[in-house]
Each structure stands twice: as structure tokens, then as C-alpha cells.
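Every protein chain of the complex appears in place save one, which is left out.
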Amino acid sequence: MNIYLRELKANGKSLFIWCIIMIAFVAASMGKYAASSYISGQSLNDIISKMPDAVKSMFGAGTFDLSKAIGFYGAMFIYIVLMAAIHASMIGANIISKEEDDKTAEFLMSKPVSRINVITSKLLASFTNIAIFNIVTLLSSLFLVNYYSKGENVTDDILKLVIGMFILQMIFMSIGIGLSALFKNSKLASPVTVGVMLVTYVLSLAIDIDSNLSGLKYLTPFKYFDAKNLMNGKGFEIIYIVISALIVILCIGGTFVFYQKRDLKI
Amino acid sequence: MKIIEVNNLTKYYGKSRGIIDVSFDVEEGEVFGFIGPNGAGKSTTIRILLSLIYPTSGSAKIFGKDCIKYGPDIKKDIGYLPSEVFYYDNMKVIDLLKYSASFYKKDCSKRIKELSELMDLDLNKKIDDLSYGNRKKVGIVQGLLHEPKLLILDEPTSGLDPLMQQRFFNLLKEENKKGVTILFSSHILSEVQKLCDRVAIIKEGKIVSLEKISTLRENSYKKVYVEANAPLKSEYFNMDGVSDLQVKDRTVSFLFKGDINNITKKIAEISITDVTIEEPSLEEIFMHYYMRG
Partner (left out) sequence: MNVFLHELKSYRKSTIIWSISMAALIIFFLSMYPSFSSSVSLVKKILEGYPEPIRKAFGISIDDITKFLGFYSYVFSFVVLGGAIQSMNYGISTISKEIKLKTADFLMTKPISRNEILTSKLLASLTSIVITDIIYLVTAYITAESVTKELFNIKLFFMVSVTLFFVEVIFMSIGVLISAVVGKIKSMISLSLGVVFTFYIIGMFQATLNDKAMKYITPFKYFDTEYIIKNSSYDITFVIISILIVLISIFLSYVFFLKRDIHVV
């Protein structure tokens, strides 16, 4: 419990900044929506919808109906997801490895706590951070999108998007934590996790450009909960949920196994 | 010639105190001790001398040159050993020493060899894999390899085993014989006692005493211990020159400074069973400076 609280406190400031950024971002996008000329953009949407995926993705907006508040929000959601992925990767990669990095591992591990206990507390703390991050994003999105929408029901779509984002964060957090338990050199955890995140992000963009690559979509979590699919009726696909669960379970299980056996570098 | 001149140096970290109005000089060829408890301001002073931090007011000169203005210049002849040594982890010992040597425009390879043999240091290990004590040895070799004229040592012995400490002290004595001036900061008095000619005692950011080691010990204080026949009033020995007075039933102990006759007369007036008057150890003098207001 004390480790859990200590971790929450240690991450408090950074979580606070992240939450502010998320609220500001949602507010800025929706404010932009109100001021933009997309409200009369129906004809553009017609054209876009006829285009091949490759070209659509280059326009960024894709298949969203930008004249509606929720459509606009959906188009902006990829940025929110990208920020969420960075947040989760950093938390996951840092939460264990920082003890060795800051040379506090000696202090912590000489206390009467088992490593399992340490990891469990740290996992819970990361989870709490992510949960708060999501709740803040969800509430600010619900409030702001509702404010600008003209009476349509936006709650369902936003809920779907944020749940997708939450699972994505869980994936990157567990990859980060798993890698930091696996690597002997604690300094490698952050750069490699970020590398994984960037590679999968770029891959998701590449899949948009070249439809021949669509078979690779299982390799990038950014494709698991695509805002377009979630909003345009497809909803959650069971296969992606299964893959996500597998990744999270494998990584976290691996964390316990590797970290138990590892020599701490002091 | 004065090697170090420190004039009214003051350093505040924001509002909290670093050091206040510190002044002292170190003569050429001297081993100058700088003692005080943790947080007294020893490292702050040393870091200003090395222009790692800048003073709030006051100035310091090394080799007659202002140490902020001519920092790089005077550092050619300074060797520094910090209390905790941290080096680039992914380097081998020899690489680090060579890198260190590359800053001085002379060939240090022979000296590196001599010093590391003396300190029993394996040159081909990675710094990462070294123990604390062995890292310290790297620090020692690194600080001495360019034959500096001034050595600044900030609590240098922590982590060294007694044998290595002895070798290190011998090394310092030899360097000193060659004319090297040494500023030795420590909180361990016995170390200072072994090496130093003069000491400055620093407490809560201020220099409280600056004396020769010999003066400090010889004619400053006597430690008096009296055991009386009957219980004593605590005020009885409360007189000029008495400090650190402790009365416990029939026994009294205190430090005395001044005319020794005054105290012997005072003792003669009461009936006693035992009396000792002795030279205090440095530790006790040291404690005395700390405890006093």
C-alpha cells in the first residue's frame, strides 16, 4: 500500500500536466470546430468518401463527417490516441526501471517487501494513472462535444472511443513494463518502448496508404480500435479484444517472471 | 606565497544558507584541513573554489588569480577528488583516465601506470563493474595524474579500506614533500590530525576557528574531571573559562581555558577523592566548537 501511494504521489505532477493537456486539446479542437467552415462541408465529404483509402489518409480527416461535432471529434481522436500511447508507454517503461536508474532500487529492495508485492503495487499505480487519464479525457470530451453538438447523441460514440483508447494504453503500458523487467540495462526500457510505439504508429499509417499491407493490421495496436470503425457501426471486433488481452496478460505475466529472477543493477 | 585566498565568501541557495562570510588563506606547501559536520558548508566552499557554483558575494583566489574569472586556467594545476565519484559508466578505467589526461597538455601515461599500481587498480575493467571503493581509487588516480600543484580533496577517504587509506595518506605526504599544497576537507578528525598543519573549523556556514593543529591541541583547553566527597552544587565551577560543564551528583567534568591556577585553587577549596586534568582529544575540541551556541 505504501509503495502504491508513493508511486501515485511521484507520478501526480506529470499526470496532472497530462490531464490539463488532454482537456486543453479537446477544448481547442472543439473550439476550432465551432469556428470552422466545415459545417457546410457536406460536398467535401462526398468527394472524400469516393476516394481510395490511400488518398483519404493523406487528407487526415478520412471518412468523418466533419460537419457534425462528433465527426470532427472522431477525426481529431487519432491525436488523442497518439498522446495517450506516449503517456502509457512512458509510465510503463519508467515505473520499474526508474528505481535502478535513480539508484533507489537498493533502498526499496532491502525493505521487507517481496518483488511480487513491489510489482503489484507499481502495476496498480500505473493502472490508476491510466484510469484517471481516461476518466478526465472522457468527461471533458463528453462535456465539450455535447456542448457543440446540436442535440445528437454523442455519448455512445465517445464512450466507445475512450474504451478503445483505454485498452490501447493498457497494451502500451504492459509492453513498457514488460520490457523494463526483461532488460538488464534499465536505461534501455524507455527508448525501446518508445521505439515499439513509434514503429507501430508508422505501420498503422502505412497500412492506410497501401492496402496490400492490410494483413499487417494485427501487428499494430493503433489499428485495433480505429476511430472510423468504432463509430461507423462496426464497433469492437472480438479478434482485436482477444489480441489485446493476450498482449497485456503475456507482458504482465512476463514482468513477474523476469523481474523475480533478475539481478538488480545497482 | 598564498595558494588559496578566500575573502568574505557568502553563498545562499535561494533563501537557505550555504556559507556566510568565509575567509581563510592557504599557504604554499601547506596541508590545510577543513573540518565540520555534514551540511556545514565544506562542499559549498570547495565548489566555489572550483567555480562549479558561483558565490552570492565575496571572492576567492587560487594561485593569485580570481577563481571564477580564470577558472579554466587555474584548473590546469588543480587536482580534485570529490566525496562521491561518478564517471561515464560505459567506459573502461583506462579510457576514463586517458580522457582525463587529455585535458592537460602533457604526457601522463607513466604517471597513470605508477599511480594505478600503487593503488592496486585494474585498468581494464569497466567503470560500471567497479565497487564503490574501486571507483574511489579511479578518482584518486584521476585527481593526481597530471601532477597538480594544488590538491582539493572533499572527504576523500570514504569507501577506502584501512590499507588503502594508509597508502593514500602516504601518497599525499609524498606529494606534499614535493611542494604540493593540499586542501583536505573532512568530518573525521583523526584523518585531519594525521595530515594537516592548520585547520579551519566550519559550523553552520561560518568559520568558527582557524588554528594550527598544534595550537589547537596544546594551549587551548584542558579537560578537567573532579570527583568530590560530597554532592556538588552545579554553580560551583561556573566561572570564567569553564565550558561544557556537566555535574552529576558528586562528579564534575568540564573544559577549561585560561590560567590553570584559578582552577587548581578552586579545586583545592573542596574535598575531593579524585581529579584528572588532561589534554582533550581533537574530537572533544571539535565537539566543543559544535556544541557552543
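Going in written order, the chains are labelled A and B, and every chain counts its residues from 1.
In the analysis below, a residue touches a chain if its C-beta (ideal position, glycine included) is under 8 Å from a C-beta of that chain, and two chains touch if they have at least 3 such contacts.
Note that the coordinates shown come from a computational prediction; the quantities given were computed from them, not determined experimentally.
The chain that is not drawn here is touched, among residues A:191, A:235 or A:253, by A:191. Residue-wise, the contact with the chain that is not shown comes from A:205, picked out of A:5, A:34 or A:205. In the complete assembly, the contact with the undisplayed chain comes from A:79, out of A:79, A:107 or A:143. On the side of subunit B, the interface with the absent chain consists of residues 13, 43, 47, 50-54, 71-76, 78, 80, 82, 84, 86-90, 99-100, 102-104, 142, using the contact rule stated above.
Where subunit A meets the chain that is not shown, the touching residues are 14, 21, 25, 28-29, 32, 36, 43-44, 47, 50-52, 54-55, 58-61, 75-76, 79, 82-83, 86, 90, 94, 98, 102, 190-191, 194-195, 198, 202, 205-206, 209-213.
To be clear about the criterion, only the chains that are shown with their structure count from here on.
Between the CA-based centres of subunit A and subunit B the separation comes to 55 Å, rounded to the whole angstrom.
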